[in-house]
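What you see is the complex with one protein chain gone and the rest in place.
Order of writing sets the labels: A, B, C and D. Residues in every chain begin at 1.
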Amino acid sequence: MRYNRVILYLLLAGAALAMLSPILLMLSTSLKTMDEIRNGSLFDLPHAPSFAAWGKAWVGRCTAGECDGMGGYFANSIAIVLPSLFLSIAVGSITGYALSLRQVRYADFLFAAILIGLFIPPQVTLYPMIILVRTLGLFGTTGGVILAHVVWGLAFTTLMFRNFFRSVPADLIKAVRVDGAGFWSSYWYIMLPMSLPVFAVAVILQFTYTWNDFLFGLTFAARDSQPVTVALNNLVGSQFGEQEYNVNMAATMLTALPTVLVYLCSGRLFVRGIAAGAVKG
Amino acid sequence: MRGVHLNRVRKSYGSVTIIDQLDLAIEEGEFLVLLGPSGCGKSTLLNAIAGLEPLSGGSISIQGRDVTALEPDQRDIAMVFQSYALYPTLSVRRNIGFALKMRGTAKADIERKVGEVADLLQITHLLDRKPGQLSGGQQQRVAIGRALVREPSVFLFDEPLSNLDAKLRADMRIELKKLHERLGRTIIYVTHDQIEAMTMATRIVVMNQGRIQQCDRPEVVYGRPANRFVASFVGAPTMNFVEGRFGRAGDHLAVLTAEGVIPLPGLDVALGQAGQPVTLGFRPEHVALAEAEDVTTVTATPLMSEPTGPDMYVLMRFDPARTGVGVGPELTIRVPADAAIARHQPVPLRLDGRRISLFDPQTGQRMN
Amino acid sequence: MRGVHLNRVRKSYGSVTIIDQLDLAIEEGEFLVLLGPSGCGKSTLLNAIAGLEPLSGGSISIQGRDVTALEPDQRDIAMVFQSYALYPTLSVRRNIGFALKMRGTAKADIERKVGEVADLLQITHLLDRKPGQLSGGQQQRVAIGRALVREPSVFLFDEPLSNLDAKLRADMRIELKKLHERLGRTIIYVTHDQIEAMTMATRIVVMNQGRIQQCDRPEVVYGRPANRFVASFVGAPTMNFVEGRFGRAGDHLAVLTAEGVIPLPGLDVALGQAGQPVTLGFRPEHVALAEAEDVTTVTATPLMSEPTGPDMYVLMRFDPARTGVGVGPELTIRVPADAAIARHQPVPLRLDGRRISLFDPQTGQRMN
Amino acid sequence: QTAEVLHWWTSGGESAALATIRAAYTAKGGVWQDTPIAGGGNARAAAVNRMIGGKPPTVFQYSVGLQLLELADQGLLNDIDDVAQVGNWDKALPPLIANISKYKGKYIAAPVNIHGENWMFYNFDALKKAGVEVPKTWADFLAAAPKLKAAGIIPLALGGEPWQERILFNSVLLGVGGREHYAKVYGKLDKAAMGTDTMLDVFKTVAALRPLVDESSPGRKWNETAGMVMKGTAAFQFMGDWAKGEMVAAKLEPGKDIGCALAPAKDTAYIMTVDAFAFSNVKDAPSKGAQTLMATVMMDPATQAAFSKRKGSIPSRLDVPDIGFDSCAKVAINTLKDPATHLVSTGLFGVPSAVSGAIDDAISQFWNNKAMTPEQGRDLFVKAIDRAK
Partner (left out) sequence: MALPTAVSAYVALIPATTITLVCFYAFIAWTFVISLTRSRLLPRYEFVGFLQYERLFDTARWWQAMQNLAIHGVLFTVGCIVVGYFLAILIDRGVKAEGVFRTIFMLPLSMSFIVTGIIWQWLLNPSFGLQAAVRGLGFEEFAFNWLVRPDRAIFTLAIAGIWQQVGLCMALCLAGLRGVDPNIWKAARVDGIPVWRVYANIITPMLRPVFFTLVVLLSSLVMKAFDLVVALTGGGPGFASDLPARFVVDHILNRQELGLGAAGAFMMLCTVAAVVAPYIYYELSKARRAG
């Protein structure tokens, strides 16, 4: 019994270390100087930890003698992510609710059809998407990016919410009908509040996907409203120029900071939400 | 044509017909209990009345209005579910007021009505809690409050008490009954617990396999079951059955079995032809221990006794040969808790012929 | 020292002590029922006996062996759960045989034993189904089969019937009892349903808040409850209680209440000093309708009657003034199903003084 | 005269170079909106996508070649032939580059510089330590390799990405096959030339190079690889002249602290790759004016000189004097005086990009599959090009 506990904690600690060490390595690298990186080992601790690289990353890439700072890009990202999140989760949860209803015919069929969307690499259909967005007059605007996120987030959010609403007791749905609440009012007053735990999960995951997106931001956003991942790419993605790994790492971590914070703060919500039925088949 | 009228109601899922050609007239103010074994179609019927399941055929009218094509909320009904089906995220207050809000009732009116209902059900102090913070009985009351507040002309209950423990169930039973008396509205109540049915109903509908077996006052359903199904379904412990043929024992009609004669003193002698097969049914409490054997008694051996507190049920076996083990069919009788009954000591029993039931073994229909 | 012995058993979660210093000796072959309200610690105690929860103090021995430190599977016990806890993904056959397989029993032996158990429980035809394809009663039987097959010396049951409907519950009750008689093994059975306790137990342990309130044969627990808690917990409808003072009515001891005198004919007169406060308790069936009023009767007004089939329970109110509405405390009495009782028509009642209980209002302990 | 300029020059050196163009442009009264997108592939895709989406950048960096012609063919580009005529580009530019910058006889791109791909960088100390001379032929190189190895030095620093492998391969192709052979193979995609024994020798040489790299080679970035030469853990790297930027960043002077030479070859030649800008089909006068001004500025000899000095390349105009360039660049400028030395890279122009991709695939496959014989490699190469044509 005692041995088992010891082994259990050893395993957990090992796993935690394995999961954490890559991130710690990034952190330590971002605190080194370039010379240290060129000459030392990846696993050495920084001799004199310095946030110089972080400062440089925050200033952003200077191109053609112009520096534009990451701050603005963060704002752009937020301007993209928040409405995208709101819309794609709204659409996903409403769709999920409708598909969970037993009186909706072909619901399973439509659900399967939507699930296929989960498997389409968005790059593959980029051209028609551009044409569509252009036709809607949204190309080169934040609206275009948001639309793309809503489209490509649909399958995922629908999956989450449909599974949750399926687990709502049938009696509850009946009670709602007897009380005279139609689809929308039942959604708004009853189902939406009930699905809050799943919302948390959907928001967290969708936030991660949206925040980390590079392709849509690059393709559909206006020049001055591009998300922070584009700025990050400009910092780290240069192919033929010289590389500053410490800055790269700092910038990478800086960019990932919001999502990391979200996970740090909401791990409990996440598990509870999943337990609430977000992903029960 | 007030009350609820079901007219040749049919309900099938795909090729499986659950309810077929069911007619039922429920008068206004009745407390009608639908009683039947699990899966017999009670909930299906209730859902059909509520409009939650579209009919496959037939029609339903409520208070003289044909509601067959109407949505549940337009049928002037309210429903209480077994699982309560309270809205978990709304406070009790909003749970109760939700239906009114959906109808666009003014805020102040909602507030007032919810208050009244809460008073009536004594849940005023719970109004601001969430359902999750309530005990089972309290949840049940809120569910009833949600139905009450709409002042419907018909209340539908689907096994509302089956999730409660025995004690609470007994209390709620009385409360529901008082409520019915106070409001005077029609109640249709589904249960598979026959105690509930017996104690509350003005009429009981016993269903089996989607068909009505009997529809009558509780005493009648209990005392004069229309067929063997009803007889065996209603009553706990269940009615005793003995297969045999009509015969005689002295002046009395009797049932002859392979093992011996069971006299039925008090029964109308003209009932059956001698030799005709018959199923005799009698309830545990309609058998008495006789002081001594005579032509009106039958001997049985006690096998096991179940004291329930006030009474004792004794499982026995007919034993005309007094072997102490018994050879005949088993039967259960009810005796006072302090009755002196010794295991394997045969005792004489006397059936109360006026209270027994006789069934046609072929059709199962009642004969007397 | 065969059987199960609990010695100063203590169980706490953190700082909350659920069970404190509990002693209990269960003899071999007993059918001991732990009865008590929800949350009183019945399951906790059972789990402690099974070894599923480590004790916080004290010791447990089973068949003379100290098992306090042993794992559940080494304690020679088997357990049946309220939720059945069948392994949902295994067939019935494998559910029953799994424990044997784990002990390395030979394939053929497992097959044989499973077959025997299945025969005994009449579930042979279900052996290849999954639990999800069984009805509640069938699942229950499988769960029992799973316990039986291991031939343990002690069976532990945790509310095994509470998920079943009333009828099935009654049947299973008898089956369990027969099983107990056939096997002769010790059974410890948790329930909060007192009918189960009454009918099956050789002894009942009534628990409340982790303490044993009474431990005795069912008739004693029912007829002579040790304290007010036991009195009110055991029996449905519950015992009637009236607060008052000792007094006299004619030759008899009586209880004087604000509303009048309740004579207790047949009770030992020497019991209490006049004027001393007392709580009178009497069961519904220990009150009889009197033909006429006299010094041994008390008047009450019927408010509502609940026919249960064989009997009728009548809710009344003491009403010495014969107002037809009643002013005193409520009481429930049991009368025959066909008794002529009219609502709001006061009737004289006579209590059976030999069967009533008297409690000290302060301590709640039985006085007679 | 506002011009949005989309480009992929985001690193320090590149960006500093671009700043010279920007300065010249703003000095002439233009307004410069900078849209950097790191990574050539990303930037090109973004430019095309924005043209399809109807909101193109005014000026965008692009590789000259068939892709650009296809864009022109779709009417997505403005020509800048007026500027070219005035600037006399036909004379100033190497003919190969001039041709590829035109669609239907009109200039559609402004090539701002020339990078050379067949450079060889080496570490003086490493060579000295192993007692090795700078190789003149690939045979020399192969002979020197064991000595380097013996001295604990990695003979060949290579980043194992397909394009880096291709640069090495093309250097060998040129070095072993000679410039005429190279021109036949890549210029004309001549199947016969690809099947010759010369080609087999090329593959044999490449195969002989396989064991000369360290095990970490696959997937390594070119600049990390350059770092190996700078540190002296490796002796040679075959890389374009942009590698000088990394050296400058590490405060080493190319030609002085780090050796640079054209890769070993039978005859002198220069594999050119070009950075160019194209002009989207904007219609409004201010934007068109901006495009004209931008083209003029980009092709101005002074701007080109300033630009290339920072970029590590040489001007696309051959009429710019080599004053102030580093010694490596001087070599390049002087080499290109002879038109016979002009060769095209297969990377971004010269061959259709499908072919270029197929070439990369074939080379990479051959390089990484150690079991593949030179014959098989040659067949694969021929087949790949044939299929992609």
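Miscellaneous remarks
Criterion: a residue touches a chain if its C-beta (ideal position, glycine included) is under 8 Å from a C-beta of that chain, and two chains touch if they have at least 3 such contacts.
This one's a predicted model, so the numbers in the text were calculated from it and none came from an experiment.
Checked against the hidden chain, the listed residues C:31, C:81 or C:246 yield one contact partner: C:81. Remark: the omitted chain is touched by one listed residue; of A:54, A:74 or A:97 this is A:97. Where subunit D meets the missing chain, the touching residues are 41, 44-45, 48, 52, 66-67, 70-71, 74, 160-162, 214-220, 352-354, 356-357, 361, 364-365, 367-369, 387.
Touching the omitted chain from subunit C are residues 47, 50-52, 71-74, 77-79, 81-90, 98-99, 102-103, 132, 146, 150. For subunit A, the residues touching the chain absent from view are 8-9, 11-12, 15-16, 18-20, 22-23, 25-26, 29, 41-43, 91, 94-95, 97-99, 101, 103-105, 108, 110-129, 132, 150-151, 154-156, 158-159, 163, 177, 182-184, 186-187, 205, 208, 212, 214, 229, 236, 248, 252, 256, 259-260, 262-264, 267-268, 270-271, 274-275, 278-281.
The definition used in the following text is that only the chains that are shown with their structure count from here on.
Set side by side, the interfaces A-B and A-D show unequal numbers of C-beta pairs in contact, with more at A-D. Separation between the centroids of subunit B and subunit C, computed from CA atoms only, is 25 Å.
In terms of which chains touch, the assembly is arranged as an unbranched chain of neighbours.
Those chain pairs judged to touch are A-B, A-D, B-C. Contact residues on subunit A toward subunit B in their complex (touch as defined above): 169, 171-172, 174-181, 185, 189-190, 193-194, 196.
Residues of subunit B touching subunit C in their complex: 37-38, 162, 165-167, 170, 173-174, 177-178, 181, 192-195, 198-199, 218-219, 222-223, 233-238, 283-285, 304, 306-311, 313, 315, 334, 337-338. Note for the complex: subunit D touches subunit A at residues 4-5, 7-16, 18-19, 21-23, 32-40, 42, 45-46, 49-50, 52-55, 57, 221-224, 227, 231, 240, 242, 245-246, 249-250.
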